[in-house]
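All protein chains but one are shown in place.
Going by the order they are written in, the chains are A and B; count residues from 1 in each one.
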Amino acid sequence: MTAPVAVLEVQDIVKRFAGVAALDGVSLALQGGEVHALVGENGAGKSTLIKILTGVHQPDAGSIRYQGEPVAFDRPLDAQAAGISTIYQEINLVPLLSVARNLFLGHEPVNRLGLIDFGRMHRVAREILAGYGVHVDVRRPLRDLGLGVQQMVAIARAVSAEHRVVIMDEPTSSLEPREVERLLATIDRLRRDGVAVVYVSHRLDEVFRIADRVTVLRDGRRVHEGRIAEITRLELVSRMLGREVSEVARARTRFDARATDDAAPMVLEATGLERHHVLHDVSLDIRSGEVVGLAGLLGSGRSETARAIYGDGPLDGGRVSVGGVALARRSPATSIAAGIALIPEDRKVEGIVPSLSVRDNIVLAALPTMARAGFVSDGRLDGVVNTLIHRLGIKASSPRQPVGELSGGNQQKVLLARVLCMSPRVLLLDDPTRGVDVGAKAEIQALISELAQAGIGVLLISSELEEVVEGSDRVVVLRDGAVVGVLDPAEVSEDRVMALIAEAAADAAAAGQDGASPEGLPDPGERS
Amino acid sequence: MSGDTRLGTITAAEEPWSLDRAATRRERVAAQLQRGGAGLVLIVTVIVASIVFGSRFASVDNFLNILEASSFLGLVALGMTFIIIGGGIDLSVGSLLALSAVLTAYGSQYGSAAAILLPLGVCGAIGLANGILIGRARMQPFIVTLAALLFARGLAFAVSDEGNIIFRIASGEPVLALGQAAVIGIRIPILIAGLAFLVGWVVLERARYGGGVAAIGGSEDAARLMGLPIARMKVVMYAVSGLLAGLAGVLVAARSSSGQSTIGVGLELQAIAAVVIGGTLLSGGLGSIPGTLAGVLLLNVINNVINQVGTLSSYTQQVVSGVFLIIVVLVQRSLARRQRL
Partner (left out) sequence: MAWTTRNGVYVALIVLIAFNLVATRGFATVDNARLQLVQVVPVAIIALGMAVVIGTRGIDLSVGSVMAISSALLALYLGYGAVVAIAVALVGGLLVGLVNGVLIARFGIQPIVATLALLVGGRGLALVIANGRLTEIFDPTLGIIGSARVGGVPLVVLVAVAIAVVVAVLITRTTFGRYVVAIGGNPEASALAGVPVRRVILGAYVLCAVLAAVAGIIQTARLSAADPSFVGNLIELSAITAVVVGGTPLSGGRVRILGTLAGALLMQLIGATLISHNLPDSATRMVQALIILAAVFVQRDRALS
């Protein structure tokens, strides 16, 4: 199965940024018909390696051979022309252009006058997408499609030409489980067609399911390379972390070692949250010291529920009270004043202010309480900020370093410091460990437990079911913007949550096929 | 996780997520209005003005006057449309028009070829420099073209001895025909602008370049990763805008038989206004050439109507233009919200 000559091979690549080595002598060989997983913590050098493979960066030392020949890619276009294409984590298409246009942009079929042949373009686009099981109106703007389909369009675009190498950089991070299945099937097809696939993912499940070989990077060096069948999960994680196996195992158990108190007072009650097409009569409550998980698929209304509680965005009905006192107005400022704090889902877009310093980011939300008559004193802020930086272990050169220069995990800690600065009674965490490396993830999870122990009520949303189940006392399950079940501490398990979500999915499928109304089907019965 | 084994056989009917959010009717109406709103307002304005002012407004001569007045702004706005759709802005066009007019008149001393090639060459070169600084050196369009605005105006003054000389084009120079001759009663500037709009429309809607421009404005990162030659496309965009402003300047000079260094002040703002009124998003990624045409005509029809009223001072005209721009933009804003742009 393995050809003697690698399709794409890099040797002893060195790449430095401002004197710091992001890659230090890394080698990688890709064979046609093989899926090669590339794993490592954030900052291990995965992205840099990919950018070198795709011509975004040029190596400071080392060689690249493509189909046996030495090559140098000066820009992305060169790599693409050679037959290397890339699927990025964020879907890099143009939302306002049509699906077909996105598929063909830059090489649209043209007629003799050099004008685009729309008839042919649309027909071919339909055929290509049908090959991936996607049937949509290719003339509509891309933004009308779901994220999963957009990702399929990106893949179809990337491999519709004669490509020998396809690089996928965390392609599943925003996909639903069903869409992930579809993607993995597509990768399987590429493998059978003899394409070399580089698969980068934080999700080990997927890596073990789809990959043939795996390369582990740590601190810019290759620390492992081999067949996936010859390594266990625990070994892989320990290689990524550079820790002993026993340490890794212990770190995981800290997250759920916590007792809850049924008699603790309610800190947050949200009742009848209603928003047209998005939320339907969503109610939930959180006790002091309790972590309530909010489970559901992407688009089930979990982020929207957190936003609704926080007072962001429109709402058609519903009431939120903190410590028994109803909030008079809906706005983030009101919520913050009442003691609700939110860590939003998208850290870069909605969380950090990259140009501001660590200090200014941390105190941003708490400024009104830390200022006197609108005036702020840096001296006073520094005391608070230094304590938080120390306590959360934020790695920054100084409190004045711009947050944009920190790693993802440290940025997330800055956001945690920001909410802690506000001394909240309720913490809404929307996927707090997303895109965070394994080490920082464990620290953040431990911190959540610690905060709950200190009496804060926590609402925890996560794209990883495991995290919700292990980290929460109770779990509220959402589907299509409505609560379909609330699991008590004794009932919480991955199976139960999945059962509730799957039951719901089965309902929808049945309704879709038989034309029966969902109301005609048995109610899951967990609603009270 | 779901253990679905029917992969590859899933059909559209089973894919409730395949069209996550089909556009609602309201959104589609809003999109239509965004595209055709300026045209609609234009038609209504023309009809109302025709009823109110009768043949004083609704005459072939007056319509031709409006078209001719529109052709200069139109050429400039055409280049601006591409640039704004591509996520940029070009503030230099007003100064370039003046510079071109001065150079046309100045060049006419050396014959009509010089009178055309000199201004087009210089304006094209300045546009090219804009494009290189923006596309290759990745500097902000606002500030680069602001500098070009100052530079071109300075050059126009330098050529005309600080504005003290007004060059005249000698009668009988063939270049004058560009501004003064007519074909079946329609003056040349109208024909040139009309042709330019036709070409621009085809390029935006039917050529690879047009889609690429919209892609750059819609998401530059995505366009870069999709392998579009962004720098080159931007260079072309600004160079063409400079050329079009230069062309408009040639026509203005030919029309008035002279080149003045003081004309075209604020023209860039009018052009931006026309483009925005025409439904092009100032944030880039979406826009239309017919919309810009409607925007240009609308601005000139309103000017014409205000002149018809006669009792209004030219100051009031400015106030009306300002208020009108605000209203149009407010309406557009609400339309864009409805489409969740």
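To be clear about the criterion, contacts are C-beta pairs under 8 Å (C-beta built on N, C-alpha and C of every residue); 3 or more make two chains touch, one makes a residue touch a chain.
Bear in mind the structure is a predicted one, so any value in this text is a computation, not a measurement.
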| item | value |
| --- | --- |
| Selected from A:147, A:185, A:266 or A:376 as touching the chain missing from the view | A:376 |
| Candidates B:52, B:158 or B:309 - the one touching the absent chain | B:158 |
| Touching residue (missing chain; options A:60, A:219 or A:312) | A:312 |
| Residue in contact with the excluded chain [from B:105, B:144, B:175 or B:245] | B:144 |
| Missing-chain contacts mapped onto chain A | 310, 312, 331-333, 335-337, 342, 344, 349-356, 360, 363-365, 367-368, 371, 374-377, 418 |
| Sites on chain B contacted by the missing partner chain, in the whole complex | 89, 133, 137-140, 142-144, 146-151, 153-158, 162, 266, 269, 272-273, 276, 282-283, 313, 315-323, 325-326, 329-330, 333, 337 |
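Going forward, only the chains that are shown with their structure count from here on.
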| item | value |
| --- | --- |
| Of all residues in chain B, those that touch chain A in their complex | 1-2, 4, 7-23, 202, 206-208, 211-212, 214-215, 218-219, 221-229, 285-286, 341 |
| Contact footprint of chain B on chain A as seen in their complex | 76-77, 80, 86, 88, 92-97, 101, 105-108, 110, 114-116, 118, 133-137, 140, 144-149, 157, 176-182, 185, 299, 465, 498, 502, 505, 508-509, 512-513 |
